[in-house]
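Here the complex is missing a single protein chain, while all its other protein chains stay put.
Right after this comes chain A.
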Amino acid sequence: MFRRTLMAGAVALAGLIGPVAQGQAQAQDRTEIQFWHGLSQPLGGLLERLVAGFNDSQTQYRIVPTFRGSYPETMVAAIAAFRAGQAPHLVQMFEVGTGTMINAGRAIIPTHELLSQTGVNINFDDFLPGVRGYYAAADGRQMAMPFNSSTAIVYYNKDAFRRANLNADQFPTTWEGVGQALQALKASGHACPMSTAWPTWLHLEQFSAIHNIPLATQGNGFGGANAELRVNNPLVLRHLTNLVNWQKEGLFRWGGRDNAGEALFPNGECAIMLTSSGFRARVQREARFDWGVAMLPTYEGTQPANAIIGGASLWVMNRGPNTQRSAAELRGIAEFFAYTARPEVAGKWHMDTGYLPITRSGFESARATGFYNQPANIGADVPIEQMLRGASSENTRGIRLGGFVEIRVIMQEEMERALQGQQTPEQALTNMTTRGNAVLRNFERANRGG
């Protein structure tokens, strides 16, 4: 509470400085559009290059990108700025914040409204369904503009596989097979056979999607704010029990929350790493061994469905509770959205950053350059294939839960307690459900007024 007031004060101070910057912009007669993003270097620089490309392509609008810290920090900053009547036009919001933004009422301008008001046309049929759907309303209308999307895959150390007499060219497709591989890796003297980053995204969210089981009711929350968690099911229990047992036997190592575990792969310490497809560039730069990528494994007897995405999308915000955007500002934002969807722009963004190509035409444009045939890029299309494999259902569209930032932390905490041996996997899943549902009910109540 103290912090919030301080933040409001800081924003108010920034407001005093703001008009000066605006005055300069008017001198050059361009409509200025503030764009807050959460990408640190080198990705932030690539984003700024993309924005510069748009600014150079026309003379009416200027997008001003500003780095606002990590994704959660950017989200909090944008919300505080809105409350102080100083929100940016555009904010890059990570996928976990989607549920909060969709329910934000007049704080946001949905993308479909923006496009119909400005008459700018973007062909959303060209977007990958798994990407587009994550940011669409239940009726299919686009709420946010997809921008940088990633998915989760497996990275594995081929040299370690060979030392353990495993087939280095074929990563096991089932978790049963992975379990055997872990034993073999340990027997061959590898101290850390497997670790993971983004523990809940990988082992609960992606896991549920590719096994085609619900993480929450109401189609993972797409159907309404009255969703309830469904993580307490036999398959998730089986997986969490495996992880706990593997950790006890020294087959699996907890690398920490969020992406803290990633560091254990490129230095050769852990032979298998489950993490974001965006990790590729770092492995390429740092790993001093032969490595490969593979799709996420599933349990025997299940039909793998498509994976879901992470990453972020672009949201249009109103300036404050009582102020609207001008027609020129809206037009500029819509033009920028259309620019990012151009095949050559989307393709270049994908190839430069390692994020998924979010449009089919962008994928084709990348393929046309021979990108996937270059030796350095072998396997770069695995994440895309994983997005497109299997049947898609309401379990594989994505996750749309209010207060999901909090729920993810709760899930991590309960996983940690289970791995510490403080509680059984059953208790962990029960606690996740109880605590997570309390958050969902609070969110539902706070947003009823709209």
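Here is the rule we go by: a contact is a pair of C-beta atoms (placed from the backbone, for glycine too) under 8 Å apart; a residue touches a chain by one contact, two chains touch by 3 or more; residues count from 1.
Simple rule for what comes next: contacts and distances are computed from a predicted model.
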* **Complex member absent from the view - protein name from UniProt, among "Transcriptional regulator, GntR family", "NAD-reducing hydrogenase HoxS subunit delta", "Sn-glycerol-3-phosphate ABC transporter permease UgpA" or "Electron transfer flavoprotein-ubiquinone oxidoreductase"** => "Sn-glycerol-3-phosphate ABC transporter permease UgpA"
* Structure fact -> Of the candidates A:Trp36, A:Phe67 or A:Phe82, the residue in contact with the absent chain is A:Phe82
* **Listed residues A:Ser40, A:Gln324, A:Thr369 or A:Asn442, member touching the removed chain** => A:Asn442
* Would you indicate which residue among A:Leu237, A:Ala260, A:Ala287 or A:Leu388 is in contact with the undisplayed chain? => A:Ala260
* Please identify, in ascending order, the residues of chain A that touch the omitted chain? -> 1-6, 72, 76, 79, 82-83, 100, 103-107, 254-257, 260, 263-264, 269, 321, 403, 405-406, 409, 412-414, 416-417, 419-420, 422, 435, 439, 442, 445-450
